[in-house]
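As you look at this complex, bear in mind that one protein chain is not there, while each of the others sits in place.
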Amino acid sequence: MDLNDTPELATYREEVQAWLAEHKTDAPPPHGEGDAYVAARRAWQKQLAEGRLAAVTWPAEYGGAGLGPLQQVIVNQEIGRAHVPGIFDIIGVGMLGPTLIAHGSEDQKQRHLGPMLTADEVWCQLFSEPAAGSDLAGVQTRAKQQEDGSWRLSGQKVWTTNAQHATFGLLLARTNPDVPKHKGLTMFVVPMDAEGVTIRPLRQISGEAHFNEVFLDDVRLEPGAEVGPVDGGWGVGLTTLMFERVTIGLGGEGFGWRADRFAHALLTDEACTRDPETRHRFGEIATEFLALRFTGYRMLTGLQRGQIPGAEGALAKVTTIKAAIAAGDLIVDVLGPGGLADDRFGELVSDLPGLKSAGGTEEILRNMVGERVLGLPPEPRLDKGIPFSELRAKELA
Amino acid sequence: MDLNDTPELATYREEVQAWLAEHKTDAPPPHGEGDAYVAARRAWQKQLAEGRLAAVTWPAEYGGAGLGPLQQVIVNQEIGRAHVPGIFDIIGVGMLGPTLIAHGSEDQKQRHLGPMLTADEVWCQLFSEPAAGSDLAGVQTRAKQQEDGSWRLSGQKVWTTNAQHATFGLLLARTNPDVPKHKGLTMFVVPMDAEGVTIRPLRQISGEAHFNEVFLDDVRLEPGAEVGPVDGGWGVGLTTLMFERVTIGLGGEGFGWRADRFAHALLTDEACTRDPETRHRFGEIATEFLALRFTGYRMLTGLQRGQIPGAEGALAKVTTIKAAIAAGDLIVDVLGPGGLADDRFGELVSDLPGLKSAGGTEEILRNMVGERVLGLPPEPRLDKGIPFSELRAKELA
Amino acid sequence: MNFALSDEQEFLKEAARGALSRVKTVEAARDALDGGALPDLWPTASEAGWAGLLVSEEHGGAALQPLEAMLVFEELGRVLASVPLLGHLPASLLIDRGGDAAVAAALAEGTERAAFAAARPPSDIEDAWTVEPELGSTRAPAPVLADGTVTGAVHWVPDAEGADHLVVVLADGRAAHVRAADAAVEPTTVYDVTRPLAHVRFDGAPATLLETTPEDSAAAWYLAQALIGAEALGASDVALETSVAYARERHTFGRPIGSYQAVKHELVEILRRADNARSLMYYAGWAAKDRPDEFALAASAFRLSAGKALDHATRAQISVHGGIGATWEHDAPLYFRRAQLSRRLLGGDAGAADRVAGELLTQARAAA
Partner (left out) sequence: MNFALSDEQEFLKEAARGALSRVKTVEAARDALDGGALPDLWPTASEAGWAGLLVSEEHGGAALQPLEAMLVFEELGRVLASVPLLGHLPASLLIDRGGDAAVAAALAEGTERAAFAAARPPSDIEDAWTVEPELGSTRAPAPVLADGTVTGAVHWVPDAEGADHLVVVLADGRAAHVRAADAAVEPTTVYDVTRPLAHVRFDGAPATLLETTPEDSAAAWYLAQALIGAEALGASDVALETSVAYARERHTFGRPIGSYQAVKHELVEILRRADNARSLMYYAGWAAKDRPDEFALAASAFRLSAGKALDHATRAQISVHGGIGATWEHDAPLYFRRAQLSRRLLGGDAGAADRVAGELLTQARAAA
């Protein structure tokens, strides 16, 4: 039980601190709005990349630092302490880049990883669809190969972060509807400026638009746009989801959902800090956030020993959302209607019900953990082995 | 919106009051232990029967008063006000008698209803089995008809109230294992003193034995012991369950689970009655008990208009258990370890987790309401149409 | 014994639903979030006779009971209709009982509007009449009357904007009538734009003491509690209906999502809570008429039960609908906003829970 750095890590931390001390004056503020701010964030990611702090765990040959999760955490911690923002394209560098490294062709790696790392090209993830959320393998976006080996793409994607900034998207499409649904999918690289791509912002309860809808109307893709084998897209997608889970599982404190922050909020009403019920509710919420922090350290210890992350991340996500919802409710209960008027808390209350569905609904996560970790039997699956085209017909019946 | 008696009901209430005023001196105390007490309770039921207060809703021809649910409630209320116990054999008179009236042969009615009503013969319900709880149609107790038309019965029943006092039991057995499970069941009248019947008390968490296990080892039943058609037992059983649901749904206050009782308990620690959290928790619990009381009046209004009870009863049962558990927890939280030492509350805390399963688990009740009331689709059923013998083989595999 | 709605009451509900169906209130609620104007439903309310629902016949009202008012609010809640009756009805009740007859008649007719600067009655452990604070958990003392003028502030007052008359409950529990023009009314909305609120400040405002008792002021407070509850119950029913419809038709893994226990049981939980709340609405309605001494308990229990039912229902509605349920275009967030503000209004659901406990503990002490 030891949270101290080994000598090597301590040295690495000093190097990171030194780099940040030297460059932090170039950094934009941690939060901001508008195109100019996005541009500044992209420029700052480029600087971080040059300092080898943007993709700590990527292999050196692709511009990463070729280091482990502990070094990644040290970078995150020091970036936090320096009060500067981290990389802009978390989805690209954190999830899609690693997917390309694992499944992409050498050409794709050479062409895409560099600009992704420097944020010269931002990426977005085009997996979810209106009718394929929990059941991701149910994607209906259709890709048909042409005589010349090129592809024609039609369909609709949703919940796409950064689509408006993205040069490329990693897209899951159905290439063969006449086989069971997991078997007829292929992953593609899509240029977001291609003809037929339309992006529409999707507003949340709070009015903010953190996501987009992306419409694909007979979009042409060059031959070789596929990532991994044709009809082998499901396996490629699972890699992305695995990296997504690590990011979300360790991410809670990144949103600023921390016990100390909520304690600070309660102090705006000193009287409530003496109310037994408020203290009891806060104590229980804070306990969940503390648990998340130290679960994070346990996950890291596992990652560093080469264990593949999975269940803990799923449970951590459930706890994160549950605790953050309870925290928002408590603070607004204490402050009254005026508390809802405060954007910090009003938005917290507003955004969280939606986040329950992001990155896998709670039901899906609990099924996954129940079956993979506890070894409980799965639900009867009525869609097993049935060609996708038949399934659709059944649903529409 | 009117809770007053109509003139006729007011008159009936006065008659009931008058009868109770005259006879209450003969009544045993509402609670007690031991054989002598049981004997006194049975004698008291006999007196109530003579006063036509034991089976208010039974037809007059079978010794009932031939009246409606409102009169039944008036009798319950006045018996409560008089601080005398009600009938002893609630299961017989409340659920099994009505089942015989609906499905029994004229001989069975003539033979059994009279002694049941006077508690000269107490009855018990032999439906549940160790492997057939939620899934009642899965009963394995086997009944085989002999050349002479008699039956041979073997199996095990569980959760049987009053088995130790019972002269007869109403038993659900499998008469044809080679058809789907709902189709091969038959209902029987079983003499509890028959050779091969063994009764074993089943202790609860609290140490009390409210239930029994009943073992049936090649028990012989006379020809004509079946109630309703052979292989038609499922329909007969549903009748019993419907009457059971009414009893449970309206029963909460019968257990003494009432907001006022718990308020009184909290007064043992005056300090807690000023604690905001205790007040908040109690207010929420009390609100559920109040809702149950007035849901009861709504159900009665429906019954009196001839509506068949069902879902409301199921939801009322869920609320009753949920609120009673919360009440026990609150009181013991307030009183501390000494509260658990108090039998009233210690037993409340102990018995309730078990009662969650009695009369249908919460899951089963929610499925039922979701499908019958909200019209939600059922779960895929893997046992539909499969002969019972095959199902068993699969489970044991 | 008959514990169901009468035919007249059923008809009142249907009529209200019909009248409200002519306006796209839910769409209007969404547009209002982007600054759009809400439709003026006051004419509808006046024509339907809701303005004078609780005013006596001698003042031209319908002289109906709180239960009828709750039934109307149930319908308003179903469609998130913004009609300033939450302020008007309790205020008109008090004016009718002890105020200017001409004003009472104008309020009944709907040619003038009143709002209610409510104060929460004392409890078994709190002996002051208190009002909503601007921020925080400590309730503020109610305004005071001295030589014919009222001084004090009441925050988050529903429907005060555009009202002609204010009925303000005073620190001693009596109620006074103030012309809205004589008070400083600072309109505001927060989170749920269908609920117009205001900070109302009295700085020596000329006032007429009503010939009503503190018991009348308390009845008006509990009436407001019951109306918030009825509105919540109506909204909860819609959240259930839309969620059930979606769960029947939306498929995942080859099955309708409503066939999965997690979804099915969650939807049944909405029904269970709403069913309990409905029983308590009937209790509150019955008590208001036949058991006035139980109205504080009944109205508080109903408001708590319905408020918690709506809070749960709107969260379930969002999660059953998946991501789409949390988008601007969907109705679910509008019902969620209603739930979140109502939960904290006029003492809050938590205050209602405390009041239920207080009433029952008082009974128990008396019985002991």
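Every chain is named by a letter (A, B and C) in the order it is written, and numbering of its residues begins at 1.
The rule is short, and it goes like this: a residue touches a chain if its C-beta (ideal position, glycine included) is under 8 Å from a C-beta of that chain, and two chains touch if they have at least 3 such contacts.
As the structure is a prediction and not an experimental result, all values here were calculated from the model.
Chemist: Any idea which of B:Pro7, B:Gly34, B:Gly306 or B:Pro337 touches the chain not displayed?
Modeler: Within the whole complex, the residue contacting the unshown chain is B:Pro337.
Chemist: In the complete assembly, which of A:Gly32, A:Pro229 or A:Pro380 touches the absent chain?
Modeler: A:Pro380
Chemist: From the listed residues B:Pro28, B:Pro69, B:Pro85 or B:Gly138, report the one that touches the chain absent from this view.
Modeler: Within the whole complex, the residue contacting the unshown chain is B:Gly138.
Chemist: Considering the whole complex, not just the chains shown, which residues of subunit A touch the missing one?
Modeler: Residues touching the hidden chain, for subunit A, are 1-6, 9, 70, 73, 259-260, 263-264, 266-267, 273-274, 276, 278-280, 282-284, 286-288, 290-295, 297-298, 300-302, 304, 312, 315, 318-319, 363, 366-367, 369-371, 373-380.
Chemist: For the chain that got dropped from the picture, name the residues of subunit C it touches.
Modeler: The missing chain touches subunit C at positions 260-262, 265.
Chemist: What residue numbers in subunit B mark contact with the hidden partner chain?
Modeler: 128, 130-131, 133-135, 138, 158-159, 202-205, 207, 268-269, 271-272, 275, 278, 332-341, 346, 349-351, 353-358, 361-363, 366, 379, 381-383, 386, 391, 394-395
Operating definition for what follows: only the chains that are shown with their structure count from here on.
Chemist: Could you please state the distance in Å, as a whole number, between where the Cα atoms of subunit A are centred and where those of subunit C are centred?
Modeler: Taking the mean C-alpha position of each chain, the two centres sit 41 Å apart.
Chemist: If you average the Cα atoms of subunit A and of subunit B to get two centres, how far apart are those centres in Å?
Modeler: 53
Chemist: Can you list the subunit A residues in contact with two or more other chains?
Modeler: 275, 382
Chemist: Do you know which subunit C residues sit against two or more other chains?
Modeler: Expected reply: 255, 260, 263, 350.
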